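All protein chains of the complex are present and in place, except for one that has been dropped.
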Amino acid sequence: MSDRRPLLAMQQVTQAYSLPRTALFSPPGSFTVLDSIDFDVCAGEAVGLVGESGAGKTTLTRILTGMERPQSGQVMFDGTDIWAAGPAARANFRRSVQMVLQNPRSSLDPRMRVGTALLEPMRSLRIEGDHVKRLHEVLDQVGLDSSALERFPHEFSGGQLQRIAIARALMPNPRVLVADEPVSALDVSIQAQVLNLLKDLVRDLNLGLVFIAHDLSVVAYTTSRVSVIAAGRIVEVGQPVELFTRPSAPQTKNLVDAVLTVESGLSGAAL
Amino acid sequence: MTTAPAIEVKNLIVGYEDLNAVRGVSFSVPAGGRMGLVGESGSGKSMTALALMGLLPSGWQARGEVLHDGVNLVTQSDKALSSRRGKTISMVFQDPMSSLNPVRRVGDQIADVIHRHSDVSRREAMRQAIDLMVQMNLPRPEQLARSYPHQISGGQKQRIMIAMALACYPQLIIADEPTTALDVTVQKQVLRLLNAATRERNSALLMITHDLPVIAAMCDTVAVMYAGRIVEYGPVQEVFRNPRHHYTRGLLDSQPTMDNIALDGTSRLVSIPGMVPPLQRLPSGCAFHPRCPAATDKCRAEMPELAANGAACWHPVGATAAVEA
Partner (left out) sequence: MTAVSTSETPAKPKRRRRRNLTLTIGIVVTIAFVVMALASFFYLPHNPNVPRIPDRLLPAGAPGYLLGTDALGRDIFSQLMVGARTSLMVGAGGALISLIVGTIAGLSAAAFGRIADETISRGADIMLSIPGMVTALVLAATIGSGALTTILALSAFFTPSFTRVIRSAALSVLQEDFITAARLYARPTWFILLRHVLPNVAGVMIVQFTLYFAAGILTEAGLSYLGVGVTRPSISWGMMLNEAQQQVGISSPLAMWPGLAIVIVVLGLNLLGDGLRDVLDPKLARRT
């Protein structure tokens, strides 16, 4: 553990939201979504995050990608605190950390051609260079044909759309990819296409990957280290297969117990 | 004693304009039986369910026979169907949020169903509603009954939907992806409840999902659907342990399981190449042929029918294949 050199890390992050007052003069309550969280990812490493719904996974990714500023704690990228850094370091951070979202249908603007959508991050982040060349490079990486550029999102299947979303995230040449349930909306029969792609990218591009999924075996397949989050706290960290076969925290046990497999179903032991 | 099946579907065709999403489907669920309908999204599962409920979107038409409670539902009037819905046949939808009325208290919504289909007083209907909520393991039922849908969690909403579906002891419950929108831990609780409650009432269950483990846990028989047709049909134990159709085989092989993952991260998951064809471009012959590893010219030319082995396939998977344990 000591020789890890994290590329992107959050240290002692706490985030709370205020709740609407229950009565006119009562003090506004607050709800701690993340409580003193430490979480990090190195280059060329895939780390997983699992937990029940509402545990704080999405909030964690919002803070990790700089979309939300934590109330306390730091987000460190390449050794600098992004919220204390100057504009140049912030810009570097923004293009180096990209995200893939859960629902491929809604993560692309239905009225925008795929080519335009892919160029959005480049324009917005004001990245110089040969964009057309980059477009073709990226399409190649995700295994799509360049005829895709002229088409609209509704002309693609869910699996293809998720590749397009990954292509968009890869455009600015990021060093870390954060994927929040990228295969939950896909059929099992095609989710492997996306998972294998993510795995190849981590290896070939030396990318850091933060991967969230509710299917534990999918997480075990994709990542080499996993954190279990429950009610805003990290309760356990470890090698996924070991962790899921011999869980020690009760919250991890809970998740493992909920897993249904075809085999357990057929043997009548599932419910 | 032989009783009539809870539902018997013969050669059901569902379509709009000249496109058919369901192309000649036949199956039957015995009284109190439990059948699963499985397939990738877009294979026609929901359209089958909606046709059985008489809830097809406008412009869509169903043909064929759907025998239930002594009548053919396909030829029933809307009025006859709607008086039946919730009473002898009821349905649980995937998205509990959009199927509950957002401006009516959940307790009232359950009581409404009871009040509409049986001649009990409003007060008695409410008492039964609370009773049902207790059976659904809902916490603080009296208080929860007075909540609005947006005030309760997804898992609780789905349990309310199940309570509504079960309220009148229907002969058949159709559940279309009832747990897809739920968290895994909540999914298990909801499946347990659905399982116990349908058995207790001897209601038949038609479970629609793309999730094979759910079918394995809940059902006795299974129909595997692809591009609007049933491609394999039989007892769950046989179909899942010894699939004969290459599509079923592919679905089973794509299931990730903890045991086949190498610790060094080198393992690859299997997937079915390509995707479900859109209705406008259905392949000739066996609609699965562009994705099938065993396809031959015969597959491309002629459409196979369900054979005695339960699969609609010209070259069924060899008898040795089995689920990886």
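As written, the chains take the letters A and B, and residue 1 is the first residue of each chain.
Throughout what follows, a residue touches a chain if its C-beta (ideal position, glycine included) is under 8 Å from a C-beta of that chain, and two chains touch if they have at least 3 such contacts.
On a predicted model such as this, the values are computed, not experimentally measured, just so you know.
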Exercise for review: Return the single residue from B:Ser28, B:Gln76, B:Gln135 or B:Asn195 that touches the missing chain.
Suggested key: B:Gln76
Exercise for review: Identify the residues of chain A touching the omitted chain, counting contacts across the whole complex.
Suggested key: 65, 67, 94, 98-99, 101-103, 106-112, 117, 120-121, 124-125, 154, 165, 168
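Here is the rule we use: only the chains that are shown with their structure count from here on.
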Check your understanding: Just curious, how far off is chain B from chain A if you go by their C-alpha centres, in Å?
Key -> 31
**Study point:** chain B-touching residues of chain A, taken from the complex the two chains share
**Key:** 52-53, 157-160, 187-193, 195-196, 199, 214-218, 220-221, 224, 239, 241-242, 244-245, 254-255, 257-266, 270-271
Check your understanding: Which of the residues in chain B come into contact with chain A in the complex?
Key -> 40-41, 154, 182-188, 191-192, 195, 210-218, 236-237, 240-241, 250-252, 254-258, 261, 263, 265, 267-272, 275-276, 323, 325
